[in-house]
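Only one protein chain is missing from this complex, and each of the others stays in its spot.
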Amino acid sequence: MPPSTPPTRFVYLGPEGTFTETALSRAITSTEGSHDPRPSVAAALSAVRSGDADAALVPFENSVEGSVPATMDGLADGEPLVITREVFLEVAFVLAVRPGTALADVRSLASHPHALAQTSRRLAELLPGAPPVPATSTAAAAAAVAAGEVDAAVCAPIAASRYGLEILADDVADHAGAVTRFVLVSRPGPLPPPTGNDKTSLVAVVGDRTGALLELLTEFSVRGISLTRIESRPTRQRLGVYSFSLDCEGHVAEARVGEALAALHRLCDDVRFLGSYPREDGRENRTVPAESADAAFADAEDWLARLRSGEL
Amino acid sequence: MPPSTPPTRFVYLGPEGTFTETALSRAITSTEGSHDPRPSVAAALSAVRSGDADAALVPFENSVEGSVPATMDGLADGEPLVITREVFLEVAFVLAVRPGTALADVRSLASHPHALAQTSRRLAELLPGAPPVPATSTAAAAAAVAAGEVDAAVCAPIAASRYGLEILADDVADHAGAVTRFVLVSRPGPLPPPTGNDKTSLVAVVGDRTGALLELLTEFSVRGISLTRIESRPTRQRLGVYSFSLDCEGHVAEARVGEALAALHRLCDDVRFLGSYPREDGRENRTVPAESADAAFADAEDWLARLRSGEL
Amino acid sequence: MPPSTPPTRFVYLGPEGTFTETALSRAITSTEGSHDPRPSVAAALSAVRSGDADAALVPFENSVEGSVPATMDGLADGEPLVITREVFLEVAFVLAVRPGTALADVRSLASHPHALAQTSRRLAELLPGAPPVPATSTAAAAAAVAAGEVDAAVCAPIAASRYGLEILADDVADHAGAVTRFVLVSRPGPLPPPTGNDKTSLVAVVGDRTGALLELLTEFSVRGISLTRIESRPTRQRLGVYSFSLDCEGHVAEARVGEALAALHRLCDDVRFLGSYPREDGRENRTVPAESADAAFADAEDWLARLRSGEL
Partner (left out) sequence: MPPSTPPTRFVYLGPEGTFTETALSRAITSTEGSHDPRPSVAAALSAVRSGDADAALVPFENSVEGSVPATMDGLADGEPLVITREVFLEVAFVLAVRPGTALADVRSLASHPHALAQTSRRLAELLPGAPPVPATSTAAAAAAVAAGEVDAAVCAPIAASRYGLEILADDVADHAGAVTRFVLVSRPGPLPPPTGNDKTSLVAVVGDRTGALLELLTEFSVRGISLTRIESRPTRQRLGVYSFSLDCEGHVAEARVGEALAALHRLCDDVRFLGSYPREDGRENRTVPAESADAAFADAEDWLARLRSGEL
C-alpha cells in the first residue's frame, strides 16, 4: 500500500469481544476493510511493521492501571511506527450470564485477572459465594459462560452481545469512570494535518546527567508548549541512561513543536517521534502564546535573514 | 507498638511462595516476628494503616512491566505511610513440575497471566504443545501442579521448593534480567538515619499550568539534587490536575532535600512524603556538589543570620 | 556611636551647592547634626568606614549617565557598608548669572563637563556665542560666576541661591526628566524594618561558567522575586570572574529574600549584601505570590519539621 492510501487492513489486540475491538470501531469511520485480532500487542505491532496490516489499534494507558508496558516498549523499540489517532473509551465492565440466569443462581465467575482486580469489591457484594476464576481475557470468560463452563463473566458489553449473554449488572467496576486510551499506529507516512487541537508523542533517551530532564523540559517551556503526559521508563540494559515517554500539545508541523523536537534531537542521545494526531480526550490545548505562534516564528525568521544579509 | 520499636509483624502481597515473600526475607534481617500474606496490595497496606501489622512488603515497579498501580495509588491516597526500605530482586521464573516429570510429559502449563506473558516465547519453544492456563498467582500454579491438576507451572523458585516440585528449566523469562523493586512501608515514625546513599520518594500534585512540572524540577535542580524516577499519574477525578510520583537522591534530613521539599510544599497543591531510605539498587548517588552540601547550607544560614542582625 | 543610635554626622559628595547636597536634605528628616562635603565618593565612604562620619550620601546611578562607577566600586570593595535609604532627585540644571545680567550679555559660560554635555543643545540655542569652559563642579562654576570670572554657570538651583545668582533659564537639560538616584550608606547595624515596599541591593561574584548568571537569576525567580536593576561589572583583576551588581524587590528579613541570598552565598564565589531599605522611586513592588509569602515559608518549615520528626 502506498503511504498516502487510507489504511484498510486493521489489526487489534484481541481476542474479539474486548474493549480494544470497540475502540477500533470508534477509531475508524469506514466499515470497509478487515479487522483482525492479534494475540498480543507485540503481534499487532509486528503485523504493521511487516506490512501484513496497515494499522494496529492497541491500548496505551489506563486511568487505573497506568501505561501499558507492552505498547510503550513496542513503540520505543524496533522499526519506527507512528500514532495517527487516539481513542478514549470508558471501561464499563458488565456482569454477564446466560439468558435466564438470576444473580442467586451464579455459583462461579470468570474474567481476566485485571478485570477481576478492578471489580473485586463490587463482586464481593453481588456474589459473595462465587470464587473468581482467572481467564485469559474478558472475552474468553464470556465464551466460557456461553459454553456453560462458568455461570458468569466480567466482560465488555460487546462480548456479552457477541456471545448471546444477558447483562445482570451494568457497571461493576469499583472505581467508576476508568478510562483507557487506545492508539492507532501505522508505518511512517504523511502526517494527519494539524487541526489546531493536536498532540505529539515521543520518546527521548538522555544520558545520566543531573538536570538532563530539566533541560529537556526547558526546550518545551521556552517555546510555550505544555506537556500532557511524562513518564520515565526504566532502561536497565544501559545503566545510567534514562528514557522519557511524553506527550505534548501541538503538531510537529507547527514551528514551536518542530523547533523543540529539533532541539531535543541535538541534546538527547536519541529521540523517537511517535506521531502528531488530533487530541481526542475532550479537552482543548491551551491557547498558544502570541510569541510562540507560527506567525511569530515566521517574522523572526524573516528578521534574522535580513540581519544576516546585512539589510538591517 | 510505639513508633520507635522495630517492626515485628509483617504482611506482604501474597500468596505464599511468590517473589514478594522472597523479597520480604531480604528486607528484614531478623527471623523473628510474623510474616503474613495478604490477598492484595490494598489489603497489605490496610493492615499497616489499621495497626494490625507493623510493616508491609509490596512490589513498587518492575523493569519490564513498569510501576505497580495498586502500590502507587495505595501510597498516594489514604492515611500516610512511608517507605523505610527498598529491595531489588531479579525475577527469575522457573519451570516447575512434579518430581520425575520429563519435558516430553508436560501436557498442561499454568501460571499468572503476567508470568505467562513474560515467558511466552521461551515456553513456546520448550513446550509447543502445552496450552497455558491462567492461575490467580504463580504460587497457585505451583500448588495446582503439586495437586496434579496441571503438569507444569511457571513460578518463583521459592514456590517450587515449598510445593516439593522439581525445576525443569531455570530461567524461562524472555527478557533475562527483569528486576522488581519492592518496598517495605510503615506508619510514619522515626526515619531511617541518613547513610550517605539514600533515596527520597514523594508524590506532588500540581495545578494545570504550563511549566508546573518545570518549576517542580527546578526546585531540585537548583539544589543539585538528581531524580532517579518520575512518572506523571493520571488523576481523572480532578480535571486539569496532575500528580507526579518521583524519587530523588538524598535524605530529607539533609538540608538540600529538606529545602527542596519545603519549596514543593509551597508551590504544589499537595505534596506527600513517601520516605527517605537507603538506596539498594547497587548504584551510588552522585557526589553532592560542594554548594549543596549540608556545610554550605549551614554556612549560608549563619551568614544570613548575621546579615539580618546587622553584624555584617 | 553605637550602631542603633540614629546617625547625626553626615558627609556627602561635595562640593556644597550640588544636587547631592539637595539629596541629603531629602534623605534625612532631622536638621540636626553635621553635613560635611567630601571631595570624592571614595573620601565620603572612607569617612564612614573610619568612623569619622555616621553616614554618607552619594550618587548611585543616573537615568542619562548610568551607574556611578566610583560608588559601585566603593561599595563593592573595602569594609562592608550598607544602604539604608535611597533618594531620587530630578536633575534640573539652571542657567545662573549675576543679578542683572541679560542673556545677551553672556559672553562666557562654565560648568562641570558632564553638565555641559547634558545641556549642550539647549546652550547652543540660548548662547550660541559663548564657548563652554569646564569647571571642577557645577558649584565651582557658580562660584566663578559670583566672583566675576565667567558670566554664566550651568548648575543646581541650590548653588544659584547659595552664591546669590539669578536664574536666566529654568531647566536647560537637553533631555528633560533626568533623574539621579542617591543612596545613604552606613556601617552595618540594625536594618531598617520592612515596610512592605522595600528593595535589597547586593553584589555577587561568580566564576566563569556558562550559565552562572542564569543560575543566579533562577534563585530569585523560583522564589517569586523580581529584579529592578542588574549590571555586570568588569573585574579585570581576576580574568574570567564576573561581578553582578543588582537590586531586587523585598527585604532580607522576608523569608523569600533571605533564602535567595543564602542560596547565592552557597553558589557564588562571593556575595556582598548592600542593604534592604524602603523603595523610594514612586513605584510599588509586585504583589508577592502566595507561595512566596512569609506565611507559606513558615507553613513549609513546620511541615518539614514534622516530616523529619516522623510525625507525618
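For reference, chains read A, B and C in written order, and residue numbers begin at 1 within each chain.
Simple rule for what comes next: a residue touches a chain if its C-beta (ideal position, glycine included) is under 8 Å from a C-beta of that chain, and two chains touch if they have at least 3 such contacts.
Because the structure is a prediction, the values reported are computed rather than measured.
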**Message:** Can you list the shown chains that the omitted chain is in contact with?
**Reply:** A, C
**Request:** May I ask which residue of C:Thr8, C:Ser25 or C:Ser63 touches the chain that does not appear here?
**Result:** C:Ser63
**Asked** Which of C:Ala76, C:Leu213, C:Ala293 or C:Leu312 touches the chain that is not shown?
**Response** C:Leu213
**Asked** Of the residues listed, A:Asp52, A:Glu149 or A:Glu291, which one is in contact with the missing chain?
**Response** A:Glu291
**Item:** Contact set of subunit A toward the excluded chain (per top definition)
**Value:** 3, 80, 188-191, 215, 218-219, 222, 252-253, 258-259, 261-263, 265-267, 273, 291-292, 296-297, 299-301, 303-304, 307-312
**Message:** Could you pull out which residues of subunit C are in touch with the chain that's been left out?
**Reply:** 40, 61, 63-67, 69-70, 72, 112-113, 117, 120, 132, 134-136, 177-179, 210-211, 213-214, 217-218, 220-221, 224-227, 229-234, 236, 239, 283, 286
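By our rule, only the chains that are shown with their structure count from here on.
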**Prompt:** Does the chain-touch network form a line, ring, star, complete graph or other?
**Reply:** line
**Fill in**
Per the C-alpha centroid definition, the whole-Å distance linking subunit A and subunit C comes out as 61
**Between subunit A and subunit B, centroid-to-centroid distance (C-alpha), Å** = 25
**Item:** Numbers and ranges of subunit B residues touching at least 2 other chains
**Value:** 218
